[in-house]
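Omission of a single protein chain aside, the complex is shown with its protein chains in their original locations.
By written order: A and B. Residues from 1 in each chain.
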Amino acid sequence: MKKFVVYLVLIVGGVIFFYPFLWMIMATFRSEIDIGYPGLFVKSLTLHNYEIVFKRIPILRALFNSLFVSLSVTASVIFFGSVVGYALSRLKFKIKGLILGVILFTMVIPFQITLIPMYILMVKFGWVDTYLALIVPGMISSFGILLFRQFFLDIPQDLIDAARIDGCNDFQILFKIFLPLSKPVMITVGIFSFMATWNDVLWPMLVIRTRELMTMPQLVTLFSIGGEAEGQLGPQLAAATLLALPIVVAYAFFQRYFIESMATTGLKG
Amino acid sequence: MRKTGFLLKEEHSGYLMSLPYVVYFCLFVAFPLIFSFILVFHRWNIITPMEFIGLGNFERLFHDVQFFKALRNTVIFLLIHIPLQIVVALLFATLLSQQIKAKGLFRAIYFMPVIVSGVVVTILWMQLYNYDAGILNVLLSKLGLKRVPWLISPSWAMPSIAIMATWKNVGLYIVIFLVGLQNIPGYLYEAAEIDGASGLQKFFYITLPSLNSAMVLVIILSTIGGFSLFIEPFVMTGGGPMNSTLSAMLYIYNQAFYFGHMGYAATLGFSFAMIVFVVIIIQRKIVERK
Partner (left out) sequence: MFIVFLWNLVYNLNPISDSLIKRTILFLSVLLFVVGCVRDVGDSTSEVNEVYLTYWCSPNQQEIELAQKVVEIWNDEHDSVKVRLQPIPASQSSEEVLLAAIAGGTTPDICSNMWPGAMSDFIKAGGLVCLDTFPDFYDVMLSRVPDDLLESFRAEDGHFYQVPWKCNPVMMVYNVKLFKEAGIEKPPATYSEFLAAARKISKDIDGDGKPDRWMGYRDIKPIWWQRLFDFYPFYIAATGGGTLFKKGKLILNNPAAVKVFSFFQRLYMENYFPRSTLQGDQFLAGNIAVQFSGTWIVSYIERFKREDFEYDIAPVPVPDDYRGPVYTYGDPKNISIFSTTHHPGYAWEFVKFLISKANDLALLRKCTQIPVRKDLVTDEYFKEYFKENPKIRKFAEQAPYTRGVDGVPDLKEIFHIVSLEYEACCIYGVKEPGKAVQDAERNAKVVMEWNRQ
């Protein structure tokens, strides 16, 4: 009996969290008149909503932009995160303590303070409306560095000493010995920075104005609130579905990693 | 074969390897911080010369009804969002920590809204919340109940957004609580059972106190989230009805990009950041003392 109640609550919860998505996907195949129907299936289905989306906005280009920007940022965050993380965990040099302190300090600065000056910086660099504005400010993540550092601290010193005797320099030690051992932390940092970049809307809204350079969430947002959807719900939901699709597919394959990464880093979309 | 390069000296590679961070820090952390501090004393629309106005921006802030409104809205959001979040997350986390089948599937489903972009969730919920044709109201009126003016009544709009935000984020907190629950040593419960404690007693005297650090995390993350609320009101309400969903970020955005008050926007950002800071410190103190 008790088990039954537990399952009942869990299933009701499952419906509450999952049904809206299911409904959204089904609704994108309906005409504007049927859309408000709360069930899943209606008689006549249409691809019209997707036609409108593809005709009115460069959504594939936006998908490319989002992928390009998010992958670049992710690769860079992993690369610099491991390099700096290595220096801060395994090397002795004078300003190490200072840098570590600075990183911890950086992490507690709410982004509200730096947002406006960052935008002005982009304007003054002439980076507005370029990929640079989307990529460069995200290339290093303090959090990524700390995660790598934490992980590297637990790797035995013997490995380093042995490699030093073989004549390896620190870059070689890092890339030859440390990184192959750090798949878990690379996945965590990778997913975390990919998701953070992919889902960000505020920053692209400030620095990108050309439609051809917009990221997918930004383009879909402007499509939805701007005139292009003409207040029609179908195309808006279709655009939203297209935006959700890549991440949901990735999630279907790697959900364990997603959950682990995002729960460790406390990231929200 | 032995190289005697620059990189072989530990100190040198230390400097070289932390160089990227130093460059990054100077450019994208230190400079904006310092610049923000300069901006708060100026009036500037980016294109005409900066004008020094001393504490003018802060004076404006203290008389700005909308600033306090944004603050109030954030507080309302947090007052609904945080308790709701904790209750729902605790409920599902406790259920999931029992011996049940398909645990992974349930967890994966609850986590779905977390990974999906906020834009998707906002567009979806805008339909769910629509007064005339939204499926929530259609269901309500089919059940013979009155329609709820979700986003169009000033008293309902912020709670509606808070409910939506809870729906979106609670999966994350379920997982955080789950980890916390798994870390509670089993002997505590065994000892309690020997003492004849009831299920509720066990929950309040063992489970809750052991989840303290998870609780702090959840509260802090929600608070930060509340102060960064932007895309939801931006897309759904534009800050209305009657400023009831004007969030801190939305107000900063309006001041900077609609009205070109960069100095004042920086002042707002600065002030909200300080408030987040203080709120989090207080929250920590309260939760940790308990």
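Here is the rule we go by: a residue touches a chain if its C-beta (ideal position, glycine included) is under 8 Å from a C-beta of that chain, and two chains touch if they have at least 3 such contacts.
In this text, all values refer to a predicted model and were calculated from it rather than measured experimentally.
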Partners of the unshown chain among those that are drawn: A, B
Given A:Thr46, A:Ser72 or A:Thr264, the one touching the chain that is not displayed: A:Ser72
Which of B:Pro83, B:Pro185, B:Gly199 or B:Gly238 contacts the chain that the document leaves out: B:Gly238
Absent-chain interface as seen on chain B, which is shown: 43, 45-48, 53, 56, 60, 63, 126, 130-133, 141, 147, 149, 151-152, 154, 237-243, 254, 257-261
Missing-partner contacts on chain A, residue numbers: 32, 35, 72, 75-76, 78-79, 120, 123-124, 126, 128-132, 135, 169, 171-172, 175-176, 179-180, 209-211, 222, 226, 230-233
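The working rule: only the chains that are shown with their structure count from here on.
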Whole-Å separation of chain centres (CA-atom averages), chain A against chain B: 16
Residue ranges of chain A in contact with chain B within the complex: 3, 6-7, 9-10, 13-14, 16-18, 20-21, 23-24, 27, 35-38, 80, 83-84, 86-88, 91-96, 99, 102-103, 106, 108-121, 123, 137, 139-140, 145, 167, 169-171, 195, 198-199, 201-202, 206, 217, 220-221, 224-225, 233, 236-237, 239-241, 243-244, 247-248, 251, 255-256, 258-259, 262-263, 266-269
Interfacial residue positions of chain B with respect to chain A in the complex: 1-3, 5, 7-8, 10-11, 13-15, 17-18, 20-22, 24-25, 27-29, 31-33, 35-36, 39, 46, 91-92, 95-96, 98, 100, 104, 106-121, 123-125, 127-128, 130, 133-135, 138-139, 167-169, 171-172, 175-176, 179, 217, 221, 224-225, 227-228, 230-231, 234-235, 248-249, 252-253, 256-257, 262, 265-266, 268-270, 272-273, 276-277
